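Shown here: the complex without one of its protein chains, the others still in place.
So, subunit A:
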Amino acid sequence: MAATPADASSSSSEAVVGGEKSNKMITLISSDGESFEATEEAAKMSVTIKHMIEDGCADDGIPLPNVPAKILSMVIEYCNKHAADADDTNKHVADPADADEDDDNNNNNASAGEKEDLKSFDASLVAVDQATLFDIILAANFLSIKGLLDLACQKVADDIKDKSVEEVREIFKIENDFTKEEEEAVRKENAWAFNE
């Protein structure tokens, strides 16, 4: 059922039958002119790219003027990992109402290890400096890759959730243009939130 691998010469405007996994490679070009290859399956994790492929605009590679090479390679890494996982999930979803406990447990154990793998991969992907993290968010937003956007935004949220007001301003270089009275009033209004 799988197509012959890397058949780059085949017309990319051929419609892919639903459910059939294509091994076609897509070329993505970063803002600084570097080319990257990704499987169509992985590339389609980006809804933006998916639409371009379906509209037949992907033939000569897809230029991504908003995404620098460093970030694009991380994005592609994410898509590769998660496209493979999505595939596995689809295999397990076959019988959700399966009341056979043993079978269920075996399936769970098999994917539990994979889930852990994926979790650590995700965690290390976003364990980067703030500027890079922001760039990842911008790229994920532009490319419409929901999973990556969720992951990166959650990291930012986790980083700031226990920070004090001063620390948040520091981290994001935000100017405090409150008057002293205004700031005091806000703090007083929700005093219990500032106690620790």
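One rule holds in what follows: a contact is a pair of C-beta atoms (placed from the backbone, for glycine too) under 8 Å apart; a residue touches a chain by one contact, two chains touch by 3 or more; residues count from 1.
Here, contacts and distances are computed from a predicted model.
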Among "Myotubularin", "Exosome component 5", "Cytochrome c oxidase subunit 2" or "F-box domain-containing protein", the UniProt name of the subunit that does not appear here: "F-box domain-containing protein"
Touch with the omitted chain, as defined above, among A:M45, A:V67 or A:I137: A:I137
Touching residues on subunit A - with respect to the absent chain: 96-97, 99, 101, 104-105, 108, 134, 137-138, 141, 149-150, 153-154, 156-158, 160-162, 164-165, 168-169, 172-178, 182-183, 186-187, 189-194
